[in-house]
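Data first, discussion second: the structure below is written as structure tokens.
The other protein chains are all here in position, but one chain of the complex has been omitted.
Labels run A and B following the written order; every chain starts at residue 1.
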Amino acid sequence: MSSLTFFIILSVKTDTAEGPVFSSGHNLKELTAKYGKDYHAEVFNSCAKLMKIIQTIPVPVIAEVNGLATAAGCQLVASCDIAVASEKSRFATPGVNVGLFCSTPAVALGRAVPRKVALEMLFTGEPISAHDALLHGLVSKVVPEESLMKETKRIAQRICQTSHSVVALGKATFYRQMAQSLNDAYRLTSHAMVENLALKDGQEGINAFVQKRKPVWTNIKGISKDDKEDK
Amino acid sequence: MSSLTFFIILSVKTDTAEGPVFSSGHNLKELTAKYGKDYHAEVFNSCAKLMKIIQTIPVPVIAEVNGLATAAGCQLVASCDIAVASEKSRFATPGVNVGLFCSTPAVALGRAVPRKVALEMLFTGEPISAHDALLHGLVSKVVPEESLMKETKRIAQRICQTSHSVVALGKATFYRQMAQSLNDAYRLTSHAMVENLALKDGQEGINAFVQKRKPVWTNIKGISKDDKEDK
Partner (left out) sequence: MSSLTFFIILSVKTDTAEGPVFSSGHNLKELTAKYGKDYHAEVFNSCAKLMKIIQTIPVPVIAEVNGLATAAGCQLVASCDIAVASEKSRFATPGVNVGLFCSTPAVALGRAVPRKVALEMLFTGEPISAHDALLHGLVSKVVPEESLMKETKRIAQRICQTSHSVVALGKATFYRQMAQSLNDAYRLTSHAMVENLALKDGQEGINAFVQKRKPVWTNIKGISKDDKEDK
């Protein structure tokens, strides 16, 4: 497995007369009455499925935002694991302007920013700046436009230096425990730590640390030989 | 329905010798022993009922804060959908000073700001500034005192330009999905989007967008004629 496949960067930029747009969400023409309820239901179900897949696939997903991310585009940013934005980026859920409240984007937005910030965005449809998106937790980093690709790449390369199997276990465990009570979360994660240590790359990492050398990852899900001998 | 009735602004300011106060919560004289446990229970139940109603009524509720919001007054701000504060505003849960821990305010406060910020406020009783309230998500906007009414009105007028029935559906859906798991939340909101599209104002908004004209809202909960023809 090439290290270059070990992350996904979502970066959609379209230079238009109105300026660059990250993603503006659904095609509203598909939402007119003539397409019918069943078709509309399928549109929103597919969209929700995509948003949930971002969190269930075993590799980190980074949003690289340079422009305006609106509606399902804003939902996409909110659903990624990490989001880096350029200073000029803005974020909005403007559905109220076309009589369609951004209820599905609100699932991701309401879990990313404080409730009052989410509701002001949803009720007014007005955009927030990149700076405010960082302040409120919608993105994890804001950089000047000219540094955007460099910073996203830097994070991706940093992730590439880690063990894929360790990160896959960590990501899956993270999302599972976040939906649990504190007690259940600690039960699940304590178990995950033991499992992690039993991975080939878990033991390789600890051994390399003790032996003061760089670890060499296998990136496979296998149990370490040492651990099997223990049994 | 006049558009001016389509939001509620909570703005209580009393100029006293101690300076302006937004709301200082309960009347402590009612909480002495002679009123008895049943009376005390009724006081707190009524208060909780009010806080929950803010989230269940179908119109946006905006807190306009200019001064000190303490105890149940701070809880009120935390419970609103949107909160705009003047720069001089401050927020506190000082119950410990009178031997009455702000446990009911903590329900709203603890869901609005990070846990450590909430606990420092609750344990010390000390106020936080408007700036910190914005930093931590207790309010959604801070403006100079002289711009406070203008900014609150601007947000309210912005909301007035949207469809009341669309916003009512959106607000109800928002609070319901926020209490759910990600899967349940997406199931609920995907359904709400389809329902929203079937509203008269849902189709009017999409059609106006496609036809490049301004939408004309009916503000009623009715199903659109077009949608019925689909069936």
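List of remarks:
Convention: a residue touches a chain if its C-beta (ideal position, glycine included) is under 8 Å from a C-beta of that chain, and two chains touch if they have at least 3 such contacts.
Treat the numbers as computed from the prediction; the structure is a model and nothing was measured.
When the omitted chain is restored, the residue from B:T104, B:S165 or B:Q203 that touches it is B:T104. For chain B, the list of residues touching the undisplayed chain reads 28-29, 31-34, 36-37, 40-41, 44-45, 47-48, 51-52, 55, 95-104, 106-107, 110-111, 113-120, 122-126, 135-136, 179. Residue positions on chain A in contact with the hidden chain: 60, 80-83, 111-113, 134-141, 155, 158-159, 162-163, 166-167, 169-171, 173-174, 177-178, 181-183, 185-187, 189-194, 196-199, 201-210, 215, 217, 224, 226-227, 229-230, in rising order.
Everything that follows uses one rule, which is that only the chains that are shown with their structure count from here on.
In whole angstrom, the spacing between the mean C-alpha positions of chain A and chain B is 28.
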